[in-house]
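Excluded from the complex is one protein chain; the other protein chains are retained at their positions.
Chain naming follows the written order as A, B, C and D, and within any one chain the residues start at number 1.
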Amino acid sequence: MSESLCTSSGKSGLPPGSLIHVGEVLEPVGSISIVDYSKGKFEEKKLQSIDEIIQYKDSDTVTWVIIEGLTNVEIVERIGAIFGIHQLVLEDILNTNQRPKFEEYDDHLYIVLKCLLPGGENFTVNNEQISLLVLKNFLIMFKEKKDEVFHPIRQRIKTSSGKFVSLGSDYLAYAILDFIIDQNFILLDLLDESITSLEDSLFEGEPTQDMLYKIQRLKREMISIRRYVSPVRELLAEMIRSESDLIHENTHIFLKDVSDHSIRVVESIESYRDILTGLLDIYVSSVSNKMNQIMKVLTVFTSIFIPLTFIAGIYGMNFEYMPELKWKWAYPLTWAVFIIIPLVLLAFFKRKKWL
Amino acid sequence: MSESLCTSSGKSGLPPGSLIHVGEVLEPVGSISIVDYSKGKFEEKKLQSIDEIIQYKDSDTVTWVIIEGLTNVEIVERIGAIFGIHQLVLEDILNTNQRPKFEEYDDHLYIVLKCLLPGGENFTVNNEQISLLVLKNFLIMFKEKKDEVFHPIRQRIKTSSGKFVSLGSDYLAYAILDFIIDQNFILLDLLDESITSLEDSLFEGEPTQDMLYKIQRLKREMISIRRYVSPVRELLAEMIRSESDLIHENTHIFLKDVSDHSIRVVESIESYRDILTGLLDIYVSSVSNKMNQIMKVLTVFTSIFIPLTFIAGIYGMNFEYMPELKWKWAYPLTWAVFIIIPLVLLAFFKRKKWL
Amino acid sequence: MSESLCTSSGKSGLPPGSLIHVGEVLEPVGSISIVDYSKGKFEEKKLQSIDEIIQYKDSDTVTWVIIEGLTNVEIVERIGAIFGIHQLVLEDILNTNQRPKFEEYDDHLYIVLKCLLPGGENFTVNNEQISLLVLKNFLIMFKEKKDEVFHPIRQRIKTSSGKFVSLGSDYLAYAILDFIIDQNFILLDLLDESITSLEDSLFEGEPTQDMLYKIQRLKREMISIRRYVSPVRELLAEMIRSESDLIHENTHIFLKDVSDHSIRVVESIESYRDILTGLLDIYVSSVSNKMNQIMKVLTVFTSIFIPLTFIAGIYGMNFEYMPELKWKWAYPLTWAVFIIIPLVLLAFFKRKKWL
Amino acid sequence: MSESLCTSSGKSGLPPGSLIHVGEVLEPVGSISIVDYSKGKFEEKKLQSIDEIIQYKDSDTVTWVIIEGLTNVEIVERIGAIFGIHQLVLEDILNTNQRPKFEEYDDHLYIVLKCLLPGGENFTVNNEQISLLVLKNFLIMFKEKKDEVFHPIRQRIKTSSGKFVSLGSDYLAYAILDFIIDQNFILLDLLDESITSLEDSLFEGEPTQDMLYKIQRLKREMISIRRYVSPVRELLAEMIRSESDLIHENTHIFLKDVSDHSIRVVESIESYRDILTGLLDIYVSSVSNKMNQIMKVLTVFTSIFIPLTFIAGIYGMNFEYMPELKWKWAYPLTWAVFIIIPLVLLAFFKRKKWL
Partner (left out) sequence: MSESLCTSSGKSGLPPGSLIHVGEVLEPVGSISIVDYSKGKFEEKKLQSIDEIIQYKDSDTVTWVIIEGLTNVEIVERIGAIFGIHQLVLEDILNTNQRPKFEEYDDHLYIVLKCLLPGGENFTVNNEQISLLVLKNFLIMFKEKKDEVFHPIRQRIKTSSGKFVSLGSDYLAYAILDFIIDQNFILLDLLDESITSLEDSLFEGEPTQDMLYKIQRLKREMISIRRYVSPVRELLAEMIRSESDLIHENTHIFLKDVSDHSIRVVESIESYRDILTGLLDIYVSSVSNKMNQIMKVLTVFTSIFIPLTFIAGIYGMNFEYMPELKWKWAYPLTWAVFIIIPLVLLAFFKRKKWL
């Protein structure tokens, strides 16, 4: 999530309704594949042309079309033509800066949200926008990247013999949403780890500028995650409230379950935010604490040696009439003073608990 | 509550609907016991097989089934089959990372929440997920651990002759909820103690790194507690609003009473949060205060002795023509200066209130 | 309010419905007194036994029963029996850790709230739980302590010839609520005084550890007050919404007036909270400011004398070939340097505005 | 607004319903004046006795009665008697610690709010409570002080030939509310000025204790202003919702306009609050920044001269066998060291960007 939090729609001034891909290009060429299944049937294949999906349009089987890469605008345009999708929806599919939302149309539903996956070594987050068009026995999914993220779902369809294959495209949509939201828990576990390791190194070692940098970076990541996840609750609530025929009665309970998960995710994020804010306070306190210790060392050193140096200075003066200079025991006596003063001061600092 | 705040559902990718235990295993083997009671009857026994409960299914007595340990998935599966429980509910029972919630079905209610108990020596909190299935004259409770936490309720049923035994499974559910929420007060009392002791040691002694650590730990604990307790208000509100036949009219007043308690718990937590936040501010202020004192000591010492050392240095110079060196009263006069300068400076610092 | 913010209900495990006094015992023996009045009639007396009130039960006069001290559980039990009060209400009366609330029953209303009175010398707050049972022409008040707090109301009844004595028990309840809430304004005035005096001493004098302690204590007190007062708004809103016959139409406008007062109290508390939070920030800033001044003194002293001492040190060296040592004007010249360097540095510090 | 934020109602214990003036006395003697107008008629005069207004009671003209000073309780009492005003409203008029509110009665409306005017030299705010009784063709205004604040409105009535004089008392009430709320913008402009000047002096000069004091004072003022203005939104919303005959259909759009203004005021206050909070943070940061600079000066001075002094000290030692003392170039070499060491250190500090 190195990208900025907000990205201009990039088409200001363009007529709303002109289809162009807006957003970072993550996949130069698009690919189309389908999964077609029903009780006892499972077919998986790559399509060369988008027009091949027409044959599945009126079949009884559930067809899951997966389009990876959004630069090929014609695919989206063609789908719009085949299924009669509103121009604005097509635009939203192509613009990868969408806020998660659910839209209900007469004969299709549009769902868009972000799939968040852990990135590289440090705590970085990759996000990919997933658009779902839910039609009767048909689900078209638009992804930015070509990868195997949703492989486990395909696997489940393949191996399932019961519920999954006997339920419609709404259950498939649920399964995808459930999968995407469950990914967040993995992220949050990583976040937890990062925070805990920061906390530990803060309490054990020195507070460094680097930690500060990490705290700020985690904060930014969390702010992004929240912005992507927080509207999902709403999205799901609207789906549950929806009276569309495309969502069957018995899918509601499943959606309610995902909704519970999304609430848990958001509540966790809020908790981590609190903890992270606390961590910065702890950091500042730690720095102050260290400063105190440094100051104590300085003060103890200075306070002990400065008076002694002064005394040595006195008897380094060259006045002619300094009777002490001639006393036999003057020098040992001076040493006695050199020993007593530090002891007194050390006792004083001890009582002040500076040592 | 050493666990992380959020834990991945652990089954991402698994078909929703596959029953496996998700969460830390707290009890390797499961055990089943029942308490069967009605006016004038009280029976308590351990069951060998879950199928033994079928005989109680249609009796007039209230039957409380207690299942301890969730690793034995077959028990949960069997109960699902016997009583016709939805697959998702069974999954939720087995997944111990649930957000407290209340779900209403045609012939049963599902309640899940966390029972929080004080842990070891410091302020640590152990949590256990309690799931309740409320059916007509039947209450099935799922616990993660095998312990005697709910012994007092069993005792009350045994000794009660009036209300308890004459009311149904909803009153039993109420009694359990009431018990679980009242445990929180004990926790909060311990929390109060911890905070007060921190506060005292902060105002009396030195601010140490260790206190910082304790404050952060208490904060984290409180964030967890709030996450477990806060949704309970909602849960109870939904129960009160529920129009299920399983909750009798005269149980409502009891539920309202528990609801009041849960609100009090949440309000207390919020108050403690405020106090804890304040404590960190106080900590930072304390550290700054100490620093001021250290700096004052340093400044007073340095400011007094540095000029004196300089004067001693002057008359330690070896110029040939330094007339003062030969004056008879030079040395005593220098001493006079050595005494007057500190006195003046001390007076100055006194007026500045640094001493 | 030295007590903790939350106190365990203390009966966890006990059957809900067992009547025992929960909370600090403020009054060892209970006492019962009544005020019976109607237009032209005023009777005030102490009762020996609670059963004496039965004779007033069906009279046309308004009867105000005052029960002071809650340890004598039988009194409460007997009243429950005489007037048919729900067991849970009786429990709530005896448990002095209640959240302010209003409950409506068929033939009686139950109101519980805290009466806050300023305590001793510093800003401390004493609270007492007041429970009111409002019946037709009957008001039973339960207090924890035996004192004369409500004397002014008794006086008003005695001297009133008009409205008070011609209205029912709901007006009496209103008068009591109004009185209790108006006590809060006295508290808030004291709070204002405490804060202002803290503010003044902060801007004038030195920031001390003691102030920090006072700020934290005030904060805690305010958190408690808010917890006791905040739910009163709700309580009154529910009373106003209530359609019980026990609250006459023309009492509503009076209740709305008290409700306005309670809103004012809560808003004041919020404002003071903001001010107190600001005060802590000011404190921290003040401490930093002082530190700056201390550092300036140290820096000025050190920066001036350290170079001088170094110069004196140079001519205190014992090299054989140090031609300056023999120059006639060397010593006066050195003195010139001793005077010029500080002047230059002082000018420099002056320009930096450190002096 | 040097007064405290909350002021005791001052009559705790007094029967609600006893009319006495509560609040600071701003005007010792009261005065009554009226403005009577209709299309083509404008009369303005001072009344000696409140009873003179009776003659205007049933006229068709709109009569605006202005009562300045609230100590003369009989005036309020008499108005209550003449127009049948509820006892509690009369009390509220006399108590100048009211929260802004709108109350609707059968044949009159009661509006109370604060008129905020800039005070003296610094940013101080004077507030005056304005009570309005709106009756059919009659508006009675109660002010605390005798001044010419509302002169502009009188002028507008006098010079208006169209809308104003042809509309009723509700339009007059609107004009007064509009006027009072627009005063707040003047205040906010002053506040803006104060904050900007503080900000400037903070970024340019030194952070002083005095600025801290000003920030805190502005904060307090803003808290007061918000408390007085914030409920006005509600007041206006209730007026707009009101179905009273006294507010004509075509006055609604005007009230909506004032309501917009009041929202703008409150939003501005919130923005300034944010800015002021930010200012304190900036202050603290500035102080820390300065401290850094002071410390740098101290460190640079000390680090340079302390090693030199040590070296000078070495050759001030009186050991018999110190060969360097006899070397011819020893002294010039020492001087070379005295010059090289500072140069090296200065280069080091330069690289650290401390100079």
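Assume a contact is a pair of C-beta atoms (placed from the backbone, for glycine too) under 8 Å apart; a residue touches a chain by one contact, two chains touch by 3 or more.
All of these numbers come straight from a predicted model, not from anything done at the bench.
Peer 1: One chain is left out of this view; which of D:147, D:210, D:245 or D:274 touches it in the full complex?
Peer 2: Missing-chain contact among the listed residues: D:274.
Peer 1: When the complex is taken as a whole, what residues of chain A touch the one chain not shown?
Peer 2: 4-9, 11-17, 86, 88, 92, 97, 99, 101, 205-209, 212-213, 215-216, 219-220, 223-224, 227, 280, 283-284, 287-288, 290-291, 294-295, 297-298, 301-302, 305-306, 308-309, 312-313, 315-318, 322, 324-326, 328, 330-331, 334, 338
Peer 1: For chain D, which residues lie in contact with the unshown chain of the complex?
Peer 2: Within chain D, the residues that touch the unshown chain are 152-153, 156, 160, 163-164, 175, 178-179, 182-183, 185-186, 188-189, 192-193, 196, 199, 203, 253-254, 257, 260-261, 263-265, 267-268, 271-272, 274-275, 278-279, 281-282, 284-286, 288-289, 291-292, 295-296, 298-299, 302-303, 306-307, 309-310, 313-314, 316-322, 353-354.
The working rule: only the chains that are shown with their structure count from here on.
Peer 1: Fitting the CA atoms of chain A to chain C, what rotation angle results, rounded to the nearest 5 degrees?
Peer 2: It works out to 145 degrees.
Peer 1: Same or different: at the chain B/chain C interface, is the fraction of residue numbers used by both copies above or below half?
Peer 2: different
Peer 1: Rounded to the nearest whole Å, what is the centre-to-centre distance of chain A and chain B, using the mean of the C-alpha atoms as each centre?
Peer 2: About 26 Å, centre to centre.
Peer 1: Mark out which residues of chain C touch at least two other chains, giving numbers and ranges.
Peer 2: Those would be 284, 288, 291, 295, 298, 302, 306, 309, 313, 316-318, 322.
Peer 1: Testing understanding: with touching defined as stated, what is the shape of the graph linking the protein chains, line, ring, star, complete or other?
Peer 2: line
Peer 1: For this structure, enumerate the chain pairs that meet the touch criterion.
Peer 2: The set of touching chain pairs is A-B, B-C, C-D.
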